[in-house]
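With one protein chain removed, the remaining protein chains of the complex are shown where they sit.
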Amino acid sequence: MNRLQFIAMRLVKTALVTVAVVVLSFFLIRLAPGDAATVMAGQSGYADEAFMKNLRAEYGLDQPLPVQLAKYLGAVAHGDLGTSYVRRQPVLAVILERLPNTLLLDAFALVVAIAGGVWLGGIAARKPGSWGDAAVTVLAMLFYAVPQFWLGMMAVLVFAVWLAWLPPFGIETMGADFTGMARLGDIAQHMILPGMTLALYFLASYARLTRTAMLEVADADFVKTARAKGISERQVARRHILRNALIPLVTYAGLQASILVGGSVLVENVFSWPGIGTLAYDAVTARDNPLLLGIFIITAILVSLFNLLTDIAYSIADPRVELGR
Amino acid sequence: MSLVSTRDLTVTLPPDTDRAHAVDGVSLEIAKNEIVCIVGESGSGKSITAHAVMGLLPRGVRATGGEILFDGVDLLKEAPDAMRKRRGRDIAMIFQDPMAALNPVVAIGKQVTEQIRAHCAVTERVALAQAADLLGQMGLKDASGLLKAYPHQLSGGQRQRVMIAMALSLLPRLLIADEPTTALDVTTQAQILKLIKRIQAEREMSVLFITHDFGVVADIADRVAVMRHGRVLESGATAQVLREPAHSYTRALIAAVPSGDNLLAPLPDAAPLMAVTGLTKRFRRGGFFARNAVTAVDNVSLTLKRGETLGIVGESGSGKSTLARCVIRLLDPEEGEILFDGADIAHLSPRGLKPLRRRIQMVFQDPFSSLNPRQTVADIITAGPRAHGESAKAALARAADILRLVGLNPETMHRLPHEFSGGQRQRIGLARALMLKPDILIADEPVSALDVTVQAQVLKLLDDVRRQMNLAMLFITHDMRVAAQVCHRVMVMRHGQVVEAGPTRDVFAAPSSDYTRALLAAIPGRGTL
Partner (left out) sequence: MRFARRFFSRPTALIGFALFAAIALVALLAPVIFARGPFSIVGMPLLPPGAPGLLAGSDVLGRDMAVGLAYGARISLLVGIASTLFAVGIGVLLGAVAGYYGGLVDDLLMRVTEFFQIIPSFVLLMVLVAFLQPSLGSTVIGIALVTWPQVARVVRGEFLSLRNREFVQAARTLGESDARIIFTQILPNALPPIVVVSSMMVGSAILTESALSFLGLGDPNLLSWGSMIGGARSAMWVAWWTTVLPGLSIMVTVLALNFIGDGLNDALNPRRRG
């Protein structure tokens, strides 16, 4: 199996995951009490039997399950995720409007987490058992145990309320109408607290993973070979230890993406960040099931696409990919 | 005049280890232009000594006494940076497992040029040309292709040649080779030994060669030092040590190398207990989409008589272990029949197999993974009888006798496996098999994980048990010397097929196939020992 075949297989897998997500969604709809007809009938105020029957026929709810599933798959394939009950707009449009804000926040958090985590993990691995190593371990322990939404609230309390260094809520200053660089700066300021809150958990886990991976690689025979060549410790660390330790990190970044999305739902809500996390909260409180389900489908597809990217990165980083995993 | 001399070298282990010193007052001389072997079993300190010379002791392990003079300079007193500059330039090292010793994600070319450019100010292009030239000198073809390849794309022998090329790239004065052929097949091992001897002579280097195998010593060393428990027991010119070993341990080590002197004669003709015909086993390779199959065992036939040991010899990938696992029906063969006591068991269902299970038993290779670490010896060896309906009490009563038979103290039967040594664990594994009073015993590389002296004891035990219980034994091994010692007949396998079969005496005296001849010629120490 060469790299192209590997990537082709991953592409197929991503497509299959997407289909599976939509099929799962189709059955999730049936979990909710009552069908779309009862919900809509309930909203329109009255519901006699004939009206319900009409509605069911109109939406194809009286047809056999496989037919309904096929129709649903077809609709989703055309970007039709239904209509938001509350907003009276296509679900996809509502989500796409908010998506960039979430992507911005998540990308910021991911970059901070990976850069900071690899750096801290490297420091910890250099001298296992040292003060710095212990600090990284303790921090990781703490961040694993703290509820992210609560960490965000505490950050608001400290940095926005008591110290008043940073704005507590939103994506930009209301009514300030900044433009150009000033607006970017304003957004950046607003992003620091939610971004860091989101990043810290992942930063801690990257630090721990980097540390473990580097210590493991440091014991490998080929590191001994590198030292036997008489190259400097710096080069041993960079070219041999770090290079190999980064490979599991690439795969890990993909696996963490789904957790990152969950975290950003919570953090967005704490900081009123106008992304799809706050949208999901609105959907839950308004019982807007099509919108909630749409968010699940879109985030799932995005995460599996991100996994595809990390798989491709992995296939470039590790020549042994052709041996198959 | 010596290039290297260690004086009273002492290497201390970290405080929580089972012994204080890995190396305890070792004095060694390596002259210019000679090959010195340190020979010893595991835990003798031979490898640690080599690493101390290289200045590459593992974390927590320190050289605390004595000196290592290299051309008159004490390496133990060298500044770390000066020592680093010596590594690769003055002293180079190659390791046991070339797959692990090469960085898996860096191309071969880069790994070789890194060594060159660490010490010489040359461009990558110049270094690459040098690297290609070196690979050629190591007998590797298509050097430019190899330079672009990654380690996993090479064979074991190619990898070790690359390692040697790398080590020799700056013409070091001392090459340290730490069991460089142990992980390789016999025929490859012989080629690598020849290569090391050739380049040593060409470049007039000194070589410090670490090995556990006196056969290798006989083949390669000018002088030899025998180590045990961190000390040098004796040292001297190879021929002399081999001829008149002064220390009893050395005599035991040399005697433990199977010599091929007293080969067993084939047994008189009798009806076979088991007859295998046309056995074939294929494995599906790769993932879900891959449909290509590998034929691991290809149309193999054999017979086995009561009281007879049939050796199945082959290198890794020859299909010998797969064959054994098909015969005992751990694997399901695709084709062929296994006639056992007149009935074909090749395609029996698990239920139909059960009564036969007790009649065919197996001893495994790895003394550490072959015993369940969470069960006591008593549980382990009575599991078989209990599975066949014997009461635990009755089984336990017999267990003591069987343990005595395999040379273990029955009072230890309530201990867990980790409290026993490797050789003792193999005895427990044998006891487990014998508890069922089998007719056929399959021994899958039963001694290859053991030290040579222990190897000899376990081989003798297997042979004694075979005689006493009139067992038919199928003995799987990669080692011709071991096969020579215990087998009445041998069968040589390669790529899943039988290359040659016959009485041990005939096969050793007059092999009929080129491959067997090559295998025999590759035996280390052949002719000398």
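Going by the order they are written in, the chains are A and B; count residues from 1 in each one.
Note that a residue touches a chain if its C-beta (ideal position, glycine included) is under 8 Å from a C-beta of that chain, and two chains touch if they have at least 3 such contacts.
Not measured: the values here are computed from a predicted model.
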Among B:F340, B:F364, B:F420 or B:F475, the residue in touch with the chain that has been omitted: B:F364
Listed residues A:A213, A:L266 or A:V321, member touching the removed chain: A:L266
Residue among B:A270, B:L330, B:A343 or B:A509 touching the omitted chain: B:L330
In subunit B, positions touching the absent partner: 288, 325, 328, 330, 353-354, 357-358, 360-362, 364-366, 369-375, 380, 383-384, 387-388, 418, 429, 432, 436
Where the missing chain touches subunit A, by residue: 13, 17, 20-21, 28-29, 31-33, 141-142, 144-150, 153-154, 156-157, 161, 255, 258-259, 261-263, 265-266, 269, 280-281, 284-285, 287, 289, 292-293, 295-296, 299-300, 303-304, 307
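Just so it is clear, only the chains that are shown with their structure count from here on.
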CA centroid of subunit A to CA centroid of subunit B, Å: 49
Of all residues in subunit A, those that touch subunit B in their complex: 1, 9, 220-222, 224-233, 235, 239-240, 243-244, 247, 317-320, 323-324
In the complex with subunit A, residue positions of subunit B that touch it: 54, 56, 84-89, 92-93, 95, 97, 100-107, 114-115, 118-119, 150, 152, 163, 166-167, 286-287, 289-290
